[in-house]
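Worksheet: the structure to be examined is printed underneath.
Removed from the display is one protein chain of the complex; every other protein chain stays in position.
Entry: subunit A
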Amino acid sequence: MARIILRDIAKTFGTTPILNGVSLDIEPGEFLTLVGPSGCGKSTLLRILSGLEEPTSGTVEIDGKDVTKTRPSLRNLAMVFQSYALYPHLTVAENMLTPLKMRDLDRMERLPLVGPLLSRSKRRDLMDQVSATANTLRISDLLSRKPGQLSGGQRQRVALGRAMVRRPVAFLMDEPLSNLDAALRVHMRAELSALHKMLNTTFVYVTHDQAEALTMSSRIAVMMGGDLLQVGTSDQVYSQPTNLKVAEFIGSPKINILPGEVGKTGTLTVFGQEVGVSCVTHGPVSVGIRSEHLALTSPQQAVFSGTETYRENLGSDVFVHVAVSDGQHRVVLRLSPAQASSIRSGDAIHIAMDPAHVLVFDKHENRSSATLARSHEVPA
């Protein structure tokens, strides 16, 4: 378990800035996910943390020690790569043995012919560690195979095993699931979470898939354009995004964004209708509301209405895509199959917004506080 502190990490390649001063505290034993669209600098941040890349400025601390200039292998971190990066010419056992050999045997003991003679008991000990790890990951029967003979999921496990054998202070994972097929990916998510619980070690996980981030992490750090936008639990990032970009990136289907206006008295109106929310800002705002917080209602109570353009049936839920009658906006409603079947195509759909879940963003895309207007307050 290690506390990792990144301070003002900046990185430029040539003249292109990749990271603009990112600071992040990673708690011991937490599963922190760096999530963001491709090119946002999340992989670069992970590589700086691992020591494979040097930051242009800023410091990396692991357990209170400044390791900014320390070689990757001496930081005692383990990394799992997207392509698994197994040595193709070595068997699974040798692959897993390599980091141990490099750490525990000296130069003489690593020599090809003399080495095994000099360090028999040590090597037996290392091999025991490998087989113990292989047992935990249920890959003991693969130990004598070469990576070329393994399936994607098996390679994934071997890569995890190679990371696990050295008992690192933290695991770094760079999109480790993105080469797997959809079913296996969902399965491996659960396994990774279980592994995290079992090992009780710090995990730093990089992904562009917000679903992976939401399902596995204890905390999520959302990055965009080289900046850290928000750090928080899955719930916080999903329901209390501090920034319009975060709100748009997290969640599937994408959050609905509608134009709104805050009047002099602080009442929020969307398409000229009062929503039941008071704001401190004034003027035009962006109003975000998730698909599950939109509901069908009567024409009198509707904030806006529109017609169905498309529906996605997921079995348990139906996502109904609606073209708003102003002709410019589209929203997605999450309905139960029963509700959805009551809508006939071509019908006008009247939609209400749940004022408790309305998110208001000012013109700088920052979240501005919104409170329920008096008339909508739930009686205590």
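Going forward, a residue touches a chain if its C-beta (ideal position, glycine included) is under 8 Å from a C-beta of that chain, and two chains touch if they have at least 3 such contacts; residues count from 1.
Assume contacts and distances are computed from a predicted model.
Undergrad: Could you tell me which of "AAA+ ATPase domain-containing protein", "Rieske 2Fe-2S domain-containing protein", "Amidohydrolase family protein" or "Carbohydrate ABC transporter membrane protein 2, CUT1 family" is the UniProt name of the chain missing from the displayed complex?
TA: Matching "AAA+ ATPase domain-containing protein", "Rieske 2Fe-2S domain-containing protein", "Amidohydrolase family protein" or "Carbohydrate ABC transporter membrane protein 2, CUT1 family" to the record, the invisible chain is "Carbohydrate ABC transporter membrane protein 2, CUT1 family".
Undergrad: Check each of A:Met79, A:Met216, A:Val270 or A:Val332 against the chain that is not shown and name the one that touches it.
TA: A:Met79
Undergrad: Identify the residue among A:His89, A:Arg120, A:Arg138 or A:Arg167 that touches the chain left out of the display.
TA: A:His89
Undergrad: I'm checking contacts with the chain that's been left out. Which of A:Thr70, A:Gln129 or A:Asn179 qualifies?
TA: Only one listed residue reaches the unshown chain, and that is A:Asn179.
Undergrad: Looking at the full complex, which residue from A:Gln149, A:Thr233, A:Gln301 or A:Asn366 touches the chain that isn't shown here?
TA: A:Gln149
Undergrad: So that we can see where the missing chain sits, which residues of subunit A does it touch?
TA: 47, 50, 52, 72-74, 77-79, 81-90, 98-99, 102-103, 146-149, 162, 179
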